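Heads up, one of the protein chains got dropped from this complex, but the rest are sitting where they should.
Chains: A, B and C, in written order; residue numbering restarts at 1 for each.
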Amino acid sequence: MRAVSKAAGYKATVTVTLKPSILDPQGEAIGHALQNMGVKGIKSVRIGKHIELEIEGGEEKVLRAKLEEISKELLSNPVMENFHLDLQAGG
Amino acid sequence: MRAVSKAAGYKATVTVTLKPSILDPQGEAIGHALQNMGVKGIKSVRIGKHIELEIEGGEEKVLRAKLEEISKELLSNPVMENFHLDLQAGG
Amino acid sequence: MKAKEFALTLGLSAGEYDQIEKGMGREPNENEIGMFSVMWSEHCSYKNTRRELRKFPTTGPAVLVKAGEENAGVVDAGDGLALAYKIESHNHPSAVEPFQGAATGVGGILRDIFTMGARPVAFMDSLRFGRPEAKGDDGKRTRSLIKGVVSGISHYGNCVGVPTIGGELVFDQAYDGNPLVNVFCLGTLRHDQIRRGAAKGVGNPVFYVGAKTGRDGLAGAAFASRDLTEESKADRPAVQVGDPFVGKLLFEACLELYARPDLVVGVQDMGAAGLTCSTCETASRGGSGIEIELDLVPQRETGMTPYEILLSESQERMLIIVHKGREAELKEIFARWGLDAAEIGTVTETGRVVVKEGGKVVADVPARILADDAPVYEREAKVPAKLAERQKLDLRKILPAKPKVREDLLKLATSPATGSRRWVWNQYDHMVGLRTVVRPGGDAAVLRVEKPGGGWVHVAMTLDGNGRWCAQDPREGSKALVAEACRNLACAGAVPLGLTDNLNYGNPHDPEIFWTLREGVEGMAEACRFFDLPVTGGNVSLYNQSPAGPIHPTPVVGVVGKVEEGVRLVPGILGKGGGVVLLLGTQESGGLGASLYLQEIHGVLAGKLGKVNLKAEKELHQLMRSVLKLKGVRAVHDVGEGGILWALAEMTFGEESGGAEVEIPCGSNERPEEALFGEGAGRILLEVDEEAVTGIEGLAKEAGVGCYRLGKTGGDIFVIRCGVVKEKWAGKELKDLFHNSLPKVLE
Partner (left out) sequence: MRFAVVQFPGSNCDQDCVHALQILGQEARLVWHQETKINPEEAVILPGGFSYGDYLRCGAIARFSPIMAAVKVAAERGQVVVGICNGFQILCEAGLLPGALTRNEGLHFRCETAPIRVETPTTRFTSAYVTGQILQIPIAHGEGCYRASPDVLQELEARQRILFRYCNPEGEVVAEANPNGSSHAIAGICNARGNVLGMMPHPERCCEPEMGGVDGRGILLGAAGVGRSL
């Protein structure tokens, strides 16, 4: 088990979304556009980032910690965004 | 079952990613930044969009078809992007 | 919590609370305390600085709307044309979220301008950060702040289609952790289009237009009125997000609305303190009252409390009062632009701002108390203990025995502090609108503006600040700023019409900081009076300090002027060659006190500026404008930071520019470095045709201004002689360093 998670690569997906009370101008514009296009019932549209990383080898625990850090420091702005990290072996 | 899926709302997530053949300069810039931060083993970084929609009521099948259409026509550009739709009742 | 305790947690003082209770005649409720906390914050009330601001000259034949009357001042540019302009800071928001902080700063100043009835036609930005080349985390943070702020301005400005045509970018450790982001906007209008922010006519409907209200930037005005500390980060929900798309629609819709005859009574943007500020200010100006119902306010989020709605700083919103019976016209226009427009209340005769929620009164405050009765403080002022020490300068201890001018200039060319700012203004659309006649990169930007009756007026503008000068001598430093700004305009042949200022300082409760501010204001006021330059408005940003200490005292001025008839605009860079280099002004350099040279090359901030000779400056500017009407002037550049050598070098940095060979006068008891890099005296460099020299000399003689022939242009080497110094640089050597220094550290 350990050998596997070390040798193979990883695939990480970081999803960055705006905090609930932060305005999302993009989402608003798309919501309006959908309305104008006749799509009914859209209550809200929010746009976030979907970031896929492929990573070679390494220890899963260490890597996860590193990715958490990166997600907070570089990939998202904690002032206004939340992130969700999903890490999978075998990328 | 049907009653439920009709009455309650839906939550849809559309993930838009760049086609593999399309260059992603933003992803590359982040890859470089990660390298500079001393993160090892990053093979690739690709940036996509994560779009969350909250939708009121409606028939699931009809809604899904509509969302597929929107994803293809508006939310993604088939020249350079792929999308993945995930629709869940009970938004 | 008791009312008073709550007031204290919002930053009001005990004395202020007592004054509120007395004015109200009862204990204020939570909503009312919230309203007072923002309206009586420094940001909205200028309680610590109002006495100082009164020292500025504010009147003059060209002034159409005075400082303090409305959202922005307005001056007459002749032929029925008027100019509205103002500067505003967004320092604290940009420190916390550089991209959105800067973007919303642009959005905010934009609203101030179109609120006046003007079409916004240009932005400028004045930016100050720590050193981007610093090692470790400091440098990293600074670089990301710079990139964030520049892209935030670019994002908002480009999207609304208003060109950003100039500004400044300064790197100094003094701004580490507390960047300065000041944004200026200019708008144009006809005299008869000036709009007022007054609520008049009892029974007239009050409209809310623009974006919906959310919990954005709750109490941002109060936030801007405190020191930046670690705790500021806990204030993070205060981040506001700008929507330039809606910003653009909003100003187009408003301009369309204003164009309808006799429709609009009053307009006020919702900036700091949002709905609270706009209702009480319009009521106070109109000598009336306003009653609104919060349930009618368009809301983006559910479950917002009255407190939140009243204090929200959501962007892209305006309050508009129209004549009763004309509601449908407003609604039609805003619907066409796809914007919310809700009638939320009416003008009353009570003199009170009454806020209801579901028909129930949740706040009821006399408008005047809220808007105009904020306390005014006379803060304690004390000469900084270390000032005299800092002003000492012993060049013998600093300069090497033998001048190293060749290395010095190479170092200057390499430093990001002095490098080309193209990296910045390339990211700004500086051409949209087809008005930009002189693009960024020169002394002053020039716009052509259509006259009401057809034809163009050329308007020149510049932003200038200098924390180093003001740190070393607050009074002379701010005088020098005004002189420099006017000199920049003179290089574009323009007569200054008006000035707007942004006073960026630290905590005013510190007597040394307050003294510095007062000196700065008085110096600026004196210079303005001398140049017949009315101060038509501005902004004060205090509490600019981080745990490392306060920023340099940094007043920033924006000066707007009109290019004189008959002036030919010339570039700031040399052509291919064959011209004569002239110096207008004085042969004196003003010395190295507080100079960029000492700081960049020797790492020393010491000494002070020479005394500013306002009379000589004024004569020089007049001469410059006359010279620009002659034939044969090829290039003009004023001598500023870095002194005459740096100014000459900059002239050779044009893509096509050739070199020059010049001799710079060196006084007998002066070090060549002083002559070459001293930046304390007002001077202007020219490249002219040989045939033009006599004419210029004649004009200079008449004006009593010095005119000296320094050498000639051509070749591709830059050669200088000054006393014992003789040096040369290959043209490309300096040019490449200059153009690459900024991208190199930032990319």
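By definition in this document, contacts are C-beta pairs under 8 Å (C-beta built on N, C-alpha and C of every residue); 3 or more make two chains touch, one makes a residue touch a chain.
Everything numeric in this text was worked out from a predicted model, so none of it was measured.
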Touched by the hidden chain, which of the shown chains? A, B, C
Which of C:123, C:184 or C:428 touches the missing chain? It is C:428
Of the residues A:16, A:47, A:63 or A:80, which one touches the chain left out of the display? A:47
Considering the complete complex, of C:203, C:338, C:549 or C:578, the missing chain is touched by C:338
Note that chain A touches the absent chain at residues 25-26, 29-30, 33, 36-37, 47
Just checking the interface: what residues of chain B touch the absent partner chain? 22-23, 25-26, 29, 49, 74-75, 77, 79-80
For chain C, which positions touch the chain that isn't shown here? 151, 154, 158-161, 243-246, 248-249, 336-338, 425-434, 436-437, 439, 448
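Going forward, only the chains that are shown with their structure count from here on.
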For chain B and chain C, what's the span in angstrom between their mean Cα positions? 42
In whole angstrom, the CA-centroid distance of chain A from chain B equals 11
Going by the contact rule set out above, which residues of chain A touch chain C in the complex? 20-25, 28-29, 32, 77-80
If we count contacts the way the header does, which residues on chain B are in touch with chain A in the complex? 9, 15-17, 27, 30, 33-34, 37, 39-58, 66, 70, 74-75, 91
In the complex of these two chains, what residues of chain C are touching chain A? 96-97, 100, 211, 214-216, 233, 236-237, 239-243, 245-246, 300-301, 314-315, 338
